[in-house]
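Just one protein chain is left out here, and the rest sit where they should.
Chain IDs A, B and C follow the sequence of writing; residue 1 opens each chain.
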Amino acid sequence: MKKLINGIDDVLSESLRGFGLAHSDLVEVSLEPRYVARKAKARDGKVALISGGGSGHEPLHAGFVGAGMLDAACPGEVFTSPTPDQMLAAANDVDAGGGILWIVKNYSGDVMNFEMAAEMFDGDSASILTNDDVAVESSLHSQGRRGVAATIAVEKIVGAAAERGDDLDSCRLIGERVNSASGTMGVALTSCTVPAAGKPTFDLGADEIEMGVGIHGEPGRRREKLKPADALVAEMVEAILESAGADEGSEMLAIVNGMGGTPALELYLIFDAVSRECDARGISIARSLVGNYCTSLEMQGFSLTLTRLDGEMRELWDAPVRTAALHW
Amino acid sequence: MKKLINGIDDVLSESLRGFGLAHSDLVEVSLEPRYVARKAKARDGKVALISGGGSGHEPLHAGFVGAGMLDAACPGEVFTSPTPDQMLAAANDVDAGGGILWIVKNYSGDVMNFEMAAEMFDGDSASILTNDDVAVESSLHSQGRRGVAATIAVEKIVGAAAERGDDLDSCRLIGERVNSASGTMGVALTSCTVPAAGKPTFDLGADEIEMGVGIHGEPGRRREKLKPADALVAEMVEAILESAGADEGSEMLAIVNGMGGTPALELYLIFDAVSRECDARGISIARSLVGNYCTSLEMQGFSLTLTRLDGEMRELWDAPVRTAALHW
Amino acid sequence: MTQKLVSRLIEAIANSIIANAEVLTTLDQAIGDGDHGANMRRGAKALKTQCDEISSLEFAAALKKAGTAIVMTVGGASGPLYGSALLGMAKAASGVPKNAKEASVVVRAGIDAVKARGKSDAGAKTMLDVLVPVQSEIESGSSIARIRTVAEESLEATKPMLAKKGRAAFLGERSIGHADPGAKSAALIVHAICDVLEAQ
Partner (left out) sequence: MTQKLVSRLIEAIANSIIANAEVLTTLDQAIGDGDHGANMRRGAKALKTQCDEISSLEFAAALKKAGTAIVMTVGGASGPLYGSALLGMAKAASGVPKNAKEASVVVRAGIDAVKARGKSDAGAKTMLDVLVPVQSEIESGSSIARIRTVAEESLEATKPMLAKKGRAAFLGERSIGHADPGAKSAALIVHAICDVLEAQ
């Protein structure tokens, strides 16, 4: 395993400390228990948004803490959901009287840990569960779909709603609307390596890809031969629209998300392919992000998220945001 | 070779088209000849900044086109300097009467192609050659040092100077000041693969690194065993300061630059190590960037740039910028 | 008496988990995300650190403190699940169970807490597929040797199962053929407890 680290047990603390130093204008970092909170306190009565999850997906979620988006983020160990004490400490820190909205990606660990935190928290709270990954459908089992990159759309849009003064329940509802309007599918060209595991999570042949991969390197739909970018994109757009639904004329937010090890050159090429694919279907891309937003350590590959925007969602997407990873 | 591409010959055009679509609010992309120009024309009389170089280093340079930074960027084939017709077309497009400042990284191909463009251009122009890479010193040969990530500092600071109304010569001088105040050193954990070559540029053993690597995978000072992050950073800071000079109390801009395939988790951990190393030397990091800015396709590794800031440079660094990759 | 037992149990369980962390990781890499070994080791280390403090308490309070330690250090799915098991057992326990019957009641309460927290039951290819049959054996007063066998057999039986809960559930058919990592850690814990009881 080749990593830019010192001791394996110190990876997360050192990285968080570096994040706090690099963005000391935007955030404050607590190392014990671990959470990242906005530097500028939100106004009284604002609903506070707290997300979190395993580390290794940076900039998710700490990179989205700041005005217009999250109030706090709780990073767990790499690919491991954080613990309730982190969420509790964050909630007590950022609670501005409007209640806490937990934004949780649908993994059993995250769900259970946030649930325990909510049970322990003295005050109003509600939660949104994101489950946009269309690669693995829920019919076969009872776990439901995985939450992946659409979480960014949820955090941005709900963040803007909270900022304009929406109450806890309205925030939750709009978050659920964004989640339902979204679908994501990912593909891996290479594995990632969890520092504590020391070896790649999975093995792929020199010409193989994992279609539908999860952001922890979980298997997806199938292993197959690498295809041209256009063919990958066509399959992914098809799968997403089949699940998330989109009529001709729909306006979309498109997120072409690098898995961590993919050159920007390729991500923009993928965005070109996505644009052509959407054009051909009479769907327009009204807003977009291209870059590393919800990563899997050093994995090569990408995910595509499409979110059907309505007028309010678009307006909230456009509202100002000031975080380490998104800024307009 | 595993890449998210269609045909090898179309990589650059498709990626540029995608970049243009994703950032249509900021830039206009010409595909024949290839260049990226600001969407909002600069005011009359402003010095126009044009940079360029081989592709594969994204977001460098197209990601830095926009208000407060570059007026145009000319992308060559992957790792190959662009051709004079691109530079000429870009110059004729963005010339606002204040002359053209060519910002060129010190590689013989870039130098010669920009030189030919300058010879062909009808109008005032001057050029800045960046050569911040301290890994390979100039004593042994006559090529001089390589230009790498400090080019970003030059482009940002000179961009702000041009915006406030500095003339061609003042812009050139401040650019040279930034370049002389800067030093960079890189390290590779893995190679990159040029699409047209189809195989990795170099081979590293499972526990080996290339200390002092160039942004095209050129060899550096030596090949050695992977060391802890702190040890890597200590060596790099030492080499940079030895060359760029810094007294106790110096204020620095620090750029921890991912080579393209490095997880953000590790880049922030490196920034923490850099902060500790600078602290120990009584040097303060006044400004910083942590992320992928001057990449080498999918290479894993990073470079560290330190630029000694004076008051004017810091002010120009802080001036507003609105590009795809930098925005404040 | 309680003190010695609790500290022996903590040592035995924690050491077995630490010694087998890589096995758990490998299993989790096959059908999960490769962190089960690191997660469980983190919990084991926390228990060892707090061992003196925990074993100075009454049995029920010790279970509660241990459960809280697990919840606050492990994370992932296994943290709240094993943590809830201990917290559930704490609620049901008064003193150290005096016989198999009493022990089985306490263990059942722990398992019920896992089911409630995980919204699951045996048959979904999880730790419950070891915990549930083991509890039955305790309830029917089986020998320690028999309990060990059942733990191994039910671990083995998770291989052909289709995962319906946890990360492995995302694999669908591809989860078949691998043992569940949580079932393996549960079996390790059962064996460690058996070791301590046999040495009494």
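Throughout what follows, a residue touches a chain if its C-beta (ideal position, glycine included) is under 8 Å from a C-beta of that chain, and two chains touch if they have at least 3 such contacts.
Predicted model, so just to flag it, every value in this text is computed and none were measured.
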Remark   = Absent chain's touching partners (shown only) are B
Ask   = Among B:Ser15, B:Ser51, B:Thr80 or B:Ser275, which residue is in contact with the omitted chain in the full complex?
value = B:Thr80
Request  = Return the single residue from B:Met1, B:Ala96 or B:Met116 that touches the missing chain.
outcome  = B:Met116
Sites on chain B contacted by the missing partner chain, in the whole complex = 54, 76-85, 107-109, 112-113, 115-116, 136, 140-143, 146, 194, 196-197, 199, 201-202, 214, 216-219
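Methods note: only the chains that are shown with their structure count from here on.
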Ask   = Among line, ring, star, complete and other, which one matches the pattern of chain touches?
value = line
Note = dist(centroid_CA(chain B), centroid_CA(chain C)) in Å evaluates to 53
Request  = Calculate how many whole Å lie between the centre of chain A and the centre of chain B, each centre taken as the average of the chain's C-alpha atoms.
outcome  = 29
Message = By the touch rule stated above, which residues of chain A touch at least two different other chains?
response = 78
Request  = Two or more other chains in contact with one residue: find those residues in chain C.
outcome  = none
